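The complex appears here minus one protein chain, its other protein chains still in place.
We just call them A and B in the order they show up, numbering each chain from 1.
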Amino acid sequence: MRAGTILRAVWLLVAVGFMLLPVYAMLVVASAPDDTDLRGLVFNGFHLPENIGVLFGEGNLPTYLRNSLVLCVGTGVLDVMFSAAAGYAMAQLSFPGRRVLFALVIGTLALTPMVLVIPVFLIVKELGWVNTFQGMMVPGMISAFGVFLVRQFALGIPKELLLAARVDGAGEFRIFARIAVPLLKPALITLFLVHFLAQWDNLLWPLIVANEQELWPLPVGLANFQSEVGVTYHLTTTAALVTAVPPFILMVALQRYYVAGLTFGGLKR
Amino acid sequence: MADLTRRGLLAVGALTLLAGCGKDQPRQQAADGRPHGEVTVWLHGSQDTGGQFQELVHRYIAEFQVDVKLLYLPVGQLDAKLLTAFSGGAPPDVFKIGHWSFPAHAKKKRLAPVDTKALPLQNYEPGTTTPLTYQDVPYGVPIDFNPCMLYYRKDRFEEAGLDPDKPPVTWEEVAEYSAKLTSKDRRRVGLQWLYGDPQWALMMLTALIQGKGGELVAAGGAKASLATEQGRGALTYMAGIGNPTLSNPLGALGLFYSGEAAMVVSGAFLGPALEKLGKDTLTFGKQYGVAPMPTWAGGPPVVPAYTWGWGVAKDSPNQFTAWHLVNYLQGAPSVTANLDNGIIIPTKGWRDAGPRGKSEIMKIVADSIPHVDFGPIIPGTLELAKAAASAVDSVAHGKASPAQAAATFDSTVRLVL
């Protein structure tokens, strides 16, 4: 039994070590003074602060970072608001068109974005939103996943609670804001987190719709980095590291909700 | 209600589509022959000439009070972005794209013909604007014009007992020398191809097939076939030389630099690039030399070439200024600065623009202009080139016989052309 425990610990350390190797390589290359050594095994001094300084001093990284934050926080908040309203209503209220809407939401869960890119682009163009923040933000604003998540969660709100409030004469909107939203809070935090992470990683859509560097979020900027004059491998890696930091902080702070969101589909019906 | 909504949605969908597709008429513009307003330019960055280019743009802005906006994009993303911009009706005024992209855009009426009042076309070497011309209308001007030539390592030739001053002249000799230059384990080879690169695969097949009197693309671009005697012969020939499993981050050019490859087909840019690489600089005439593109024994000279080109959008409200800017960017200071880096802007007298114009490499370029072949100038070149790379790669790796690869190529391109 003792030997088993040690064996298990050794296996875990080796496995996790291998999983962290690329992260380690990223740290090493991002801390290098130049890009002559790309092995990523041995630290050659620690120049990470200087490299970050270079990126924030001359490059477009601060712009990309700001755009990504605006994009992710902005659409995240909107997604939470709209999904909370719709998810709650679909779970607890009876109104015409509820079933149709639910079918629509479930249907979009299965759609692959690849085929929709051009039609969505044409719609955004008709709205005059090409090369604007709203053009980048709105099409990805509400996710079927979010509505579905909140709905499933809202099904668990006891009917009696809502009924009691109605008997007390509370209006439907008041019930939603005062009773449902506080109860839905864990699901809403999870949704914000999942939405933030997904948008933080969104490359395809901003690439298509944003024509000015001023508007680019991090993934587009990062993909474009090599073509900027004077940018080299170690600086690209530093930029990649900077890109990875905000999701990581958010994740550490809200780990509980993240795991809850991920396991949502696996544990609940 | 459901029924009504559905029909309404379909109508809205169809409308959105049509609205996006039907915009063919160009916006009206003031053709007053004076540059003004705003011009956006999309291009890919270059480490070598980027600084000079930006300086030139600033000078233009100061001189003509035109607001020029530059957007640098990675080569791999520029085409896709340009297409969405075109279909969205909001293209940049000026863009730099490969010559292979011009026919498709021209066919779809997205390009503005060259405004010869702003940009005199007769300044260019005859033949170098051909690939940017579609159905007799010129749509662009060339930059980074590259006819192929043969680079060879003199040191490797000497080692193998070959005369370092007598590079191979025919493809037969290339094969013969390659056999002598290839080590037993094939870690060191004679001629190395640029495996996996579509444009280069297309160029090599063009040279080998056309040099034997065959045609990769026939009937004015309506039909392409590799399943011909010459096509299968070209694939067999390519598979017999080089080693597709050799690796280098810079590809075949890196292998040439390291000496693992004794010969490589490339353009004029390679010479200056080799001088800048790493610590062990290669010197022209010492470690390496150049020779004109080989021909088949007794066959005609065929020099495959490519070029990038400046184009202007038909929807641009400021076409005169756009061409005026292009003309400025192609002027004498650019020709000189580019020539220093081995990049050719083929305006007349380009060889006199700088000391490098007198080099052996540039002499080969000048001599090859009459025999230059840009390959098929048809929409669909991208797919043709990709299919060519697949065919060459699968035969080289022994995954398919020349006949099988040629048949696959034919059934792929039949759907495209």
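Some observations on this one:
Methods note: contacts are C-beta pairs under 8 Å (C-beta built on N, C-alpha and C of every residue); 3 or more make two chains touch, one makes a residue touch a chain.
In the analysis below, contacts and distances are computed from a predicted model.
The subunit not displayed here is recorded in UniProt as "Sugar ABC transporter permease", chosen from "Rieske 2Fe-2S domain-containing protein", "Acyl-CoA dehydrogenase", "Sugar ABC transporter permease" or "Bidirectional hydrogenase complex protein HoxU". Screening A:Leu48, A:Leu65, A:Val80 or A:Ile123 for touch with the missing chain picks out A:Ile123. Within the set B:Gly33, B:Gly51 or B:Gly76, the residue that contacts the chain not displayed is B:Gly76. The missing chain, though absent from the display, is touched by one residue of B:Tyr72, B:Tyr139, B:Tyr195 or B:Tyr306; that residue is B:Tyr195. Of the candidate positions A:Phe153, A:Trp200 or A:Tyr257, contact with the hidden chain is made by A:Trp200.
The set of chain B residues touching the chain not shown comprises 9-10, 12-14, 16-18, 21-22, 24, 76, 79-80, 83-84, 86-87, 104, 108-110, 195-197, 244-249, 251, 380, 382-383, 386-387, 389-390, 392-394, 397, 408, 411-412, 415-416.
One chain is missing from the display, and on chain A it is touched by residues 4, 8-9, 11-13, 15-16, 19-23, 25-26, 29, 37-41, 82-83, 85-86, 88-90, 93-98, 101, 104-105, 107-108, 110-120, 122-123, 138-139, 141-142, 144, 147, 163, 166-167, 171-173, 176, 197, 200-201, 203-204, 218-219, 222-223, 225, 233, 236-237, 239-241, 243-244, 247-248, 251-252, 255, 258-259, 262-263, 265-267.
Here is the rule we go by: only the chains that are shown with their structure count from here on.
Per-chain Cα centroids separate chain A from chain B by 39 Å.
In the complex of the two chains, the chain B residues touching chain A come out as 1-2, 13, 16-17, 19-20, 44-45, 47, 50-51, 71-75, 77, 80-81, 84-85, 87-90, 92.
Partner chain B is touched in their complex by these residues of chain A: 97, 100, 118-119, 121-126, 130-131, 207-209, 211-213, 223-224, 226-230.
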